[in-house]
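Data first, discussion second: the structure below is written as structure tokens.
All protein chains but one are shown in place.
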Amino acid sequence: MEQPQGRTGGKIGIKEFVAIVVIMIGTKITDDTTALLFKPLLNAAWMVPVINGILAIIPVALLMKVSTHYENKDLIDVSYHLFGKYIAFFVLFILWFIGFCFIVVDTAIYTDIIGTMYYLRTPSIVIYGLLMFVCAYGARKGLENIGSVAWTVYPYLQASLFVTLLITFSQGSTNFLFPLFGPGALEVIKESSFTISIYMDILYVFILFPYVNRTKDFKKGTWIAFALIAINMALALISYIMLFDYHSVAMQSYPYHEALRTINFAFLTNLESFIFPFWLIGSFVKFTAYLYINLLLFAKLVKIEQFKYLIPTFATLIVFLGLIAENPAVTMHQLKQTIAYITSPMFFALPILFWIVAKWKGEFKK
Amino acid sequence: MKIVNLPCKLALFSLFFLLLTGCWDQTEVEQLAYVVAIGLDKPEDVKEGLVEITYLIANPQSGAKVGGDEPPREIISFSVNDFINARNLANTVIAKQISYDLLRFIIVSEEFAKDDDFIKWMYDATKATDFRRDLRILVSKESPSTFMQNNEPLVDKRPHKYFDLIFKRGKETGTIPPGELFSFYRITESDANVFLGVYATTEQEEEGARQEDSDQIIAGEFDSSGETNTTQFAGSAVFKEGKMIDTLTIEETRLSFLLSNIFEKPREILTAMPDPFDEDYQLTTRIQRDGNIDMNMDLEKEKPTIDVTVPIVLEVMTNHSMNNYSDDVKKREKLEDSLEDTLTQKFEDLIKKTQEEFGAEPFGWSLIARKEFLSIPEYEEFNWMKTYPEMEINVNVNLRIDKFGRQIRLPDLDEVRD
Partner (left out) sequence: MLQKLFRGKKEKRAYNGSKLDGDMSKDNSEKIDSELTKTVNIFKTIYSYPDNQDVTIRNIHINGLNKDGALLFISTITDTKVIDEYVIEPLLKNQDSEVKIDDLVSVPSISKTTAIADICTEVNNGSAVLFVDEETQAYILNASNFESRGIEKPENETVVKGPKEAFIEKASTNISLIRKRIKNENLVVETQTVSKRSNNVAYIVYIKNVTNDDIVDKVKSRLHTMDVDAVQNLSLLEQYIEESHVSIFPTVLNTERPDRAVSFLEDGYVVLLMDNSPDSLVVPATFWSFYHTSEDHYLRLPYGNFTRVLRLFALFVTLFTSALYVAVVTFHVEMIPPDLLLAIASTRELVPFPALFEVLLMEIAFELIREAGLRVPSPIGPTIGIVGALILGQAAVEANIVSPIVVIVVALGGLSSFAIGDISMNFAIRLSRFIFVIAAGVFGMYGMVALFTLGVFYLVSIRTFGVPYLAPMTPTYKSSKDTIFRKMLQNEIFRPGYMKPKDMKKK
């Protein structure tokens, strides 16, 4: 039997790349990340993705310049090249560790969403186990297939979100968006910069750089995905505010699912069960991609060639770590908030550091 | 059996394991008791902290081929800590698992709604996962258990259908407000408006029920006779800060609809208006809001002023004075002026009532006012609820007569009688 191989030896095209990135990061608006924004910013929370997005252009652009400067070198090789063996290892290890924490926290939260919103009596370990089983299976199939799946399902996920938003808009009120600046214009900008880590995951996307067909595709794809994520996030946040007003929305753990429970369309009074499958598919693909990228980073760090065999082990580890928390909706949320505050400056500083070192070493002149 | 290899065995084993044990959330439809409405009341002679729950349970068997002679519903009342806990206690009487999947209404007794602690129980609904946020809040004059027992529709016997239709129709005619649970939360939390719940009763007022104006009534005051249900859904219960304070009549409810951009426009409000040409008669008109109301606010002043322009489109349906307005421009103008004046007067009366009696408005104007501020602290500083009673509010009705019924002209009455 021949080795399964695609046309470009395991590389992905721009469509697949964009789909992966959007599903990875865009699904954040359906979990408790929104709560991070609503609590301090109330009805101005929708501006965060926009302001953050503009702010995040700087680190992303700088990192883009550095990493695309070296063809066929991913973030890992580049950092070894720039920082030398020890510092690079340290930086990358931190990056990997944060990524790993994100996976544990997020999977625990998604398990909690499924558990509290749809499967009340099913034990968490079963929900969690199935979630990670699907993700592990997907991750084992490799990047090319993850990309294919992401691209196959992405239009439907986007359509389902779009339908939800449309119904929410029609059943909400624009008046809730005012006063425009929520807690005050200054506050908005201040808080935005604290929560810039919502785009943190873009850093991990750079690990995929050598696996994208062409440098041009990577550049274009990243920016397209970036824009799509910002637009989706802003629109979703607007829709939640329009439906609930800022008081209610700030108290909810999972506004997306609350919104699904509130809206109705024609004779269908309970839309949540119709949208739920799409959201689930999105979650599966999201964590598959996370798991794969995280393991890719890990494998490169400790120099393992065949990291596919690590996947089941890691998946199991994640399940048990994620189950430690007793009350995921609260503890995991707080943990996430803490990580978000810590990583925000890091997300901003790290790419700049990359660029400065590269500039200082005179890399761009070569 | 060498043919079945280890992975296969494992897969089969886990499948059977799951099939046998993995039924945590599995329930069969026929093993559920579908609660259509929950009643909440303050129990008498019981210690504080308890609430009397009434379940109105739909019977799926009603009207079915087999067992179709079973009654369409089942009602059970008992005292309990909260309505989450009630699900288990109900099973001492009800054979099936209680399900809130068909739950659409929360019925509260007027007495309980006026209680300070009422809001505490209402927030239980945010904790229960299978509670929908678009439940409707219905205030009954009597206790919910009496209300449900007395409510015996003759034709639409199945309770979920009956309530569904009543509400759909009520929304279209504007006799009852939507009264959705999530707006109750929202309004209570934002603390700037009053919330309108649905008002209903099964007890007819004995005396003086019929008032001069057929629209100035609330549930219980409508005098109907014949062989039908005694339940009446009319008017709204006004909740301020999560506590019921007053009621609005049908007319006031409708006027609130017309004055608000938040509520969905009722499709047909049929109402009587005084005939400017003959005091003995009234014109039946169909009133609609013609787009959004226009608000002009000046909140900077010492005494904030609001200018409200309400665009109204109106259709004259009856004409008992037999005047032919359609041919006479002057008559039409007079009619328009008169109707405008009447409406303006009514609006002003209602606004005055809300300012003086409620101290807050149900129209959701505070939301429109939010546009005048840049940040929430500023807006909260202004304190809409506190400022509202002192505001100077000018109502201006912008009336347009659309049609004069199907047949425009009427015969001259004198000629007919001649």
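Going by the order they are written in, the chains are A and B; count residues from 1 in each one.
Please note the rule applied: a residue touches a chain if its C-beta (ideal position, glycine included) is under 8 Å from a C-beta of that chain, and two chains touch if they have at least 3 such contacts.
What you are looking at is a predicted structure, and each value in this text was computed from that prediction instead of being measured.
> If I consider the whole complex, including the chain that's not displayed, which of A:15, A:65 or A:247 touches that chain?
Candidates A:15, A:65 or A:247; residue touching the omitted chain: A:15.
> Just name the one of B:40, B:58 or B:122 that touches the chain not displayed here.
The missing chain is touched by B:58.
> Based on the whole complex, identify which of A:98, A:114, A:212 or A:263 touches the chain you can't see.
Of all options in A:98, A:114, A:212 or A:263, contact with the hidden chain holds for A:114.
> Please identify, in ascending order, the residues of chain A that touch the omitted chain?
1-2, 4-7, 12-13, 15-16, 114, 118-119, 122, 127, 130-131, 133-134, 137-138, 141-142, 144-145, 147-149, 151-153, 267-270, 272-274, 276-277, 280-281, 284-285, 288
> To test your reading of the contact rule: which positions on chain B touch the chain that is missing from view?
15, 18-19, 22-23, 25-30, 32, 34, 58, 60-64, 66-67, 99, 101-102, 130, 158, 160-161, 164
Here, only the chains that are shown with their structure count from here on.
> Any idea which chain B residues touch chain A in the complex?
Contact set of chain B toward chain A: 22, 24-25, 129-130, 132-134, 182, 185-186, 189-190, 261-262, 364, 367-368, 370-371, 373-379.
> Would you mind writing out the residues of chain A in touch with chain B in their complex?
Residues of chain A touching chain B: 42-43, 116-117, 119-123, 126, 173, 175-176, 178-185, 187, 243-248, 251, 258, 261-262, 264, 269-270.
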